[in-house]
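I have a structure here, written as structure tokens, and I will follow up with some questions on it.
Every protein chain of the complex appears in place save one, which is left out.
Naming follows writing order (A and B), and every chain is counted from residue 1.
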Amino acid sequence: MSPAPDRFRFVSTDRRVREDRRFAVGKGNFVADIALANVKHVALVTCPYPAARIKAIDKSAAMAMPGVHYVLDGAELGDATLPLMTGLDHPNVPRRPLAVDVARYAGEWVAAVVADTRALAEDAAEKVKVTYEKLPFVLDAEEALAPGGVLVHQAHGSNVLLDKTFVWGEVDKDFAASPRKLSLRVKWGRSSTVPIETFGVVTSWDPWRELLDVWASIQMPRYADQIGIALKIPVSSVRVHHDVDVGGSYGVKRGIKHTILTGYLTRRLGFPVRLIEDRLENMRGGDAHGPERLFDVDVAFDDNGIIRSMKMRALENVGAYAGRSPFQLGKPIGAIVGPYRIKSVQYRAIAVLSNKTTQDAVRGFGQGPTNVAIERSMDEVAHVLGLDPIEIRRRNMIRAEEFPYIIPSGTIYDSGDYHTVIDKVLAHTSYQDLKRQRDALRGAGQLAGIGIAACLEPSGGNATFEALLNPAITTSSFLDSCRITIDGTGAITATMHTTSSGQGHETLVGTVVGEVLQIDPETVRIARPDSLTSLPSGTPVGSRMAIMLGGAAFHAATKLKSKLTAIAAHDLGIPLERAVYADGNVFDRNAPQNKRGWSELVQIAYRNFHRMPADMEPGLSVSHVMQVPTGGKLPSADGRVHMYPCTSFEFHMILMSIDPALGLPKIVIYRVGHDCGTVINPKIVRGMTMGGIAHGIGAALYEEFAYDGEGQLMAQSFMDYLLPSSHEVPPVEIIHHCTPSPNTVLGQKGSGESGYLGAPAAIANAVNDALRPLGVSINTLPIKVSVLGDLIAQAQER
Amino acid sequence: MRIELDVNGAVRELEVDPRTTLLDCLRDQFGLTGAHAGCEHGVCGACTVLFEGVAVRSCLMFAVQAAGSAITTIEGVTPGPGELSVIQDAFCETHGLQCGYCTPAMVLVAHALIAGNPEPTREDIVEAISGNICRCTGYAQIVEAIALAAERMRGANRPKDARK
Partner (left out) sequence: MKAAPFEYSRPADIDEACAMLAADESARLIAGGQTLVAMMAMRLARPSRLIDINRIAALSYIRDLGETVEIGATTRQCLVERNPLIAKRVPLLARAIPNIGHAATRARGTVGGSLANADPAAELALIAITLDAVLSYRADGRTADIPAREFFIGPMITTLPAGAVLTAAHFPVWRAAKVGVGFHEVNARRSDFAFVSAAAQVELADDGTCKRIAIGVGALTDFPIRLDGAEQQLKGSKLDDGTVQAAITEALADIDALADLHASAQYRRRVAINLATRAVADAVSQAQGQSRHAH
């Protein structure tokens, strides 16, 4: 199918992104731009040790400084607020904005200083004298897991937050029956999304209205709920402003602890309080790290390379508190076999605490690391059988005619045509030529490798993995909403009910509403009501907004179209089925000259009640609250559950060279085949995919929150945490394919995590293909220059 | 300290604390919030402004040091309310941005680049923006935006009948 089916007017056409204008002139409305009168600034006092008992906090010198208003410690805040919500129920692992009694990672917040300016707050933070007693600490996940070691939370009795084994299908039987087996250990290093805007929040309490106003750089489901609950005020007293532009998030902007802290302070002190993390606070203690995961994979296969079964053990080092991290072991269950027909799977998911910074949600919610484990395994199987890496994938991939396809863990893949996507990529770039180029590079003294990765992007944000990992959770609703109003003059306003961080949601809503109502999308105003006037939204997580916000906008617009049609039919005195809506007008199918135009329909709806159909609500405002397609079921007793409604597909094919003397990798060619169903805005989808690939390049080669043996974070600044620049991201060609989803209104699937989910696997495979002639391999990400260089040198010496 | 700053062509006298960076001064005292704090240690480039026409990091300069010098911010290259410069329009045309946080700096770097090099190659553009980290786009559509803007500006500067 063509990526731009001609049945659409606006959807899939190359239209500008309406948000871009304000950003191109520097008129975004970022949280640091919110200027409130009399606002005071927060700076944090942080623990310098990976584990320490807080013996005393002497605030007197700080409080005595001019311009300093308050020093808050964990004891006071802990008494006044409830611990932060976590998904797993571990009452003895409470997570709080400021450490109470014990600090559990270097950089953890111990006290907060409030002053007239941020600079003064930093001056005073230096003067807060904290007496610590250093405690033993544990950094490594395997060590933390071993019994008898250091406990991060004494009262919890172990460091294990989650240890659950799932067996889907006849794993033992399939392993026993398979002639060949292979084991592989893959490590995904601790990295994150690291947006260029740090997290920030401004809060202001109005005691006369009993209202807490919150402006935040946030991307978080149930944000207002969590604020109200932790601060012990009704959620209806919390007003989160959704019109704040978020300077990048990709999952990680979950500053709930920052918000509880400032929310408490503004109520306590009576003036607005703002906390804009600086980069050091952000890197060390913003609780925004991402997965650090060790995989042990066993695969059972036959001589033809058909994978019969897989066992995967995933050990996640979540850091000092639960955060969202343990759940990031859950989402991959919805695509645990990738795009392959693997009949049975055993999956053991273990989350352990350590004295490192807490994690939060990262683009793909754990799927990216899992894809590396699967895709590295595919390459190794191909290698031992002497099969081509593309051929082995073709042999194992689900075929187009097999959809909908149920995977062993219970998810039903909606649609796809993986073989065709591969064919299209290879038609675009000859595989033989690519191999010739690789061999030419090798001939010229370089190491060179081809990296293949095929993977899925589960999309739609049906987070039933929560219920799977914690049976106490019974959430099966994952909602998003849109309200569309045609006002009394005929102008249209549509709403969305969450913040955005660059995904172009306003453009999404405008395009869909325009498509359904057959009007220029640019004429649709998009508004973002605050949380008190919002309809339900699950926020932009789980690659869901095209599906969910796009879906809600589609349904609301369809309802509105039906209403206009019904009003016109009644006014024309014709049966409803004869009334045809076209371009904002409604005419009689049998006598097209009989019609009612837009203005007249507005006139009837707002001012001519006598012309309205009986029992019809006047006015032209409709809402739609949408449940996630195919959602609504809880996991079965045997640990199976259908998760995301859609699965996008991507196929990466890259050529990489490595200077053998330096270990310096260079991506020479990058191609990616991408199928996310119907593309609503091609510019946006392309940008997401390119950005995801750049982020994946970072995770694969450059980015790591590395700790030293003393528990100190070594990559605390942008000097040491290396984000890819324009030099490091090669030109990428995207080859599009469109397999519409049967589960969505326009056939769309998600693309917010595209590129990122496959790039690290492709790069790891390319590096290993390049290393193959040397007889060595590397399965630890990020693959750093120096490590690669040393590995090559050792191999060459042998 | 009392200093005079020439920002976007208007000279203003103001009182600044010596430790106030040019970035914080522009944002807090001039209300010009188009320059953004990303890292505050000179790596990400989100705070880029033009200092005497040259792209510099405003987080690595104290406002007192800029006294008497001409500063141009994103607000200064925007032609007028609701109007985009050719470069800004090109960023919109290619969607050379997503969240918008690094964008004003990218636009200013593009202005400085094209002013000195009306026919930048892809390599020139990649080099020019290499000091500005974008976490959203993977840079491709930014590079395209700058190339498109340069092409349009070259066309606009040629006599009409000489245009292609």
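Just so it is clear, contacts are C-beta pairs under 8 Å (C-beta built on N, C-alpha and C of every residue); 3 or more make two chains touch, one makes a residue touch a chain.
Quick caveat, the model's predicted, so the values are computed rather than measured.
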Of A:74, A:663, A:677 or A:760, the residue in touch with the unshown chain: A:663
Residue among B:8, B:33, B:48 or B:141 that touches the chain left out of view: B:48
Interface with the undisplayed chain - residues on chain A: 118-119, 122-123, 126, 278-280, 661-664, 701-702, 706, 714-715, 717, 719-720, 722, 724-725, 727-728, 784-787, 789-790, 793
Residues belonging to chain B that touch the chain removed from view: 1, 17-19, 21, 24, 40-42, 45, 48, 51, 54-57, 59-62, 64-65, 109, 127-128, 130-131
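Note that only the chains that are shown with their structure count from here on.
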Residue ranges of chain A in contact with chain B within the complex: 16-17, 19-28, 30, 32-33, 35, 119, 193-198, 245-250, 276, 278-279, 501-504, 683-684, 686-688, 690-695, 717-719, 723, 725-727, 729, 731-732, 755
Interfacial residue positions of chain B with respect to chain A in the complex: 17, 19-20, 27, 31-41, 43-44, 46, 73-75, 78, 84, 88-89, 91-95, 97-104, 107, 125-127, 129-143
